[in-house]
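Would you mind keeping the following structure in view while I ask a few things?
A single protein chain has been omitted; all remaining protein chains appear in their positions.
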Amino acid sequence: MAAVRGAVPQWKLKDVEELKELMKNYQTIGIVSFRGVPAGQMQKIRRELRDKVKIKVVKNTLIEKAIEEAEEFESLKEFLGDQVAFVASDMNPFKLFKELEKTKEPSPLKPNQVSPVDVVVEKGPTSFPPGPVLGDLQMGGLPAAIEKGKIVIKDTVTVVRAGEVVKPEVAKALSLLEIKPVKLGLDTRVLMEKGIVFTPEDLAIDVEAVSGQFTEAYTKALNLAVNSAYVIPETAEILIAKAFMNAKNLAVNAGLPVKEAIPEILGKAYSEMMAIASLLPEEALDEDLLA
Amino acid sequence: MEYVYAALILHSAGKEITEDGIKAILEAAGVEVNEARVKALVSALEDVNIEEAIEKASFAVAPAPAAAPAA
Amino acid sequence: MEYVYAALILHSAGKEITEDGIKAILEAAGVEVNEARVKALVSALEDVNIEEAIEKASFAVAPAPAAAPAA
Amino acid sequence: MEYVYAALILHSAGKEITEDGIKAILEAAGVEVNEARVKALVSALEDVNIEEAIEKASFAVAPAPAAAPAA
Amino acid sequence: MEYVYAALILHSAGKEITEDGIKAILEAAGVEVNEARVKALVSALEDVNIEEAIEKASFAVAPAPAAAPAA
Amino acid sequence: MEYVYAALILHSAGKEITEDGIKAILEAAGVEVNEARVKALVSALEDVNIEEAIEKASFAVAPAPAAAPAA
Partner (left out) sequence: MEYVYAALILHSAGKEITEDGIKAILEAAGVEVNEARVKALVSALEDVNIEEAIEKASFAVAPAPAAAPAA
């Protein structure tokens, strides 16, 4: 940052030193965003993670300075910006990611923020008796009315769309209805362990999917082994069965009178005869078929 | 059932299914032939796709594990 | 399958299944008979309870598999 | 079933299915060969598409799903 | 599959499944024998109950007409 | 899938599935290793029961001819 003018104040240098210590001493470090997280929730997060994760909120410029002084951390730079905190932990990145995700709580939209989601309010009754709330809801664009002594929302409406700025009136109406359309908490931007960069995509593990991959891999291996007739303990029985079935199929389909296939051959001939017979009129059938 | 089997022999051997053919087979088997039935059979089979009917029969019966779903 | 059908005609007509019987039927059908196949078939059928084999087949054919549990 | 397996070895190895081939295999296996059966086998397989016949599930005699109403 | 068929010929003929037995069969069939495959086969089959495996095969084919369209 | 196969080699050989183990295998295969993927896989295995996943596969391969119509 060329913009830094003059000497860096002593307390800031101390912060940079502290960050560098964290980078040096912890297995996993990272950058998380906490934009919009209320102070109260932030305190709670700090309290709950105290023993597992160091969270240091400092200016981007200071993190950047700390990063610049150790080459291996250079790649973290692109994840800076906005309201970020520096985290450090002795958990591996995947565990740390899970912990960080757990800090997210359903939260209301704030006035004038850009909504990340469509917010839909369903029609139906509210818990409010008639009163000034009616006006607040209407100001927020909701079709509110009084019915049977209660305020009701008469139609389902989308009050704000993803990417739109949330008008203060809308935010107020939503908070009155206790609608919490977003999840706020520490939002992982990047984690790093031993110089390896993990983005949220790397970190969000879908156990089902991984398990499915193992199933698929085994199936493919088994298919390959069986279809190439590679005899190993896992395929021996299958291949014997398959060879037998091939022989039996051939015997039956070609009418080869071998002992193992005779019952099937007779059955096949009989069922073919019955299939034809089922298509014939009565006068073409003999007595045993009419019975 | 002899009548239908007789028709199937002709079909399987690639011969045309005729009244004479069926009668000859049944007589060779020592069966007393009912001419009306032979006529009815041959006439009814004119509209039957025997290959298909046979195929279906094996369908119903043979559930081909071969096709077991690839994962 | 001609050979098998021929055997079943004899069976169905209540006759004994013999090499001569099968040959006669196939010849009547205009089939060039392979003696070895006739012998092999008759010999294979010797110890078989045809009625039972057919019985089982009719079961299997009977549709209604609906109830058969897929694994 | 040895005879059928022998035929399948020849098929699987891309060889023609001949009487001599089958005899040679069975003899190598120490099986006393019945010439008539070999002849019958080769003749029966003459017009058969073996690849297809192998794949096509044979007939389900056995299980006769208890629950299936016999026709 | 030649190797597996060869093993089944021996089994079916009531002989022991040995490397020499399989080699002899395959050579008689004019197959260029890969010793490693023979060894692998014999060794893997040591722990297999062939009769049971065959039993299972007949099961697998038979059952489950479930989805099969009735004719 | 290389990563999964590598893990399966270790599993199948009765070894512990470690990052180093997977890396060594992939490198031996001449595959350029992505460390993050190796780590992700090993970490995911904490919650994945490989034996169970394999079990599912054998089921899929083996039985269930149920729905498969004969060709």
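Should a chain be cited, it is by its letter among A, B, C, D, E and F, assigned in written order, with residues numbered from 1 in that chain.
Everything that follows uses one rule, which is that contacts are C-beta pairs under 8 Å (C-beta built on N, C-alpha and C of every residue); 3 or more make two chains touch, one makes a residue touch a chain.
Bear in mind that the values here come from a model prediction, so they are computed numbers and not experimental data.
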Residue, one of E:18, E:34 or E:49, that touches the chain absent here: E:34
Residue among A:229, A:276 or A:289 touching the omitted chain: A:229
Interface with the undisplayed chain - residues on subunit F: 1-2, 5-6, 8-10, 12-13, 15, 21, 24-31, 61-66, 68
Residues of subunit E in contact with the chain not shown: 34-37, 39-40, 53, 56-57, 59-64
On subunit A, residues whose C-beta touches the chain left out of the figure: 217-218, 220-232, 234-235, 237-238, 241-242, 245
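By our rule, only the chains that are shown with their structure count from here on.
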Smallest count of steps, each to a touching chain, taking subunit C to subunit D: 1
Contact-graph separation of subunit A and subunit F, given in steps at minimum: 1
Most distant chain from subunit D, judged by the mean position of its C-alpha atoms: A
Relative to subunit C, chain with the most remote C-alpha centre: A
Approximate Å spacing (C-alpha centroids) for the pair subunit D, subunit F: 39
Subunit D-subunit E separation of Cα centroids, rounded to whole Å: 13
Whole-Å separation of chain centres (CA-atom averages), subunit A against subunit C: 61
Per-residue multi-chain contacts in subunit A, two or more chains: 215-216, 219-220, 223, 238, 243-248, 255, 257-259, 263, 265, 267-269, 271-275, 288
Residue list for subunit F, restricted to those that touch at least two other chains: 56-57, 60-71
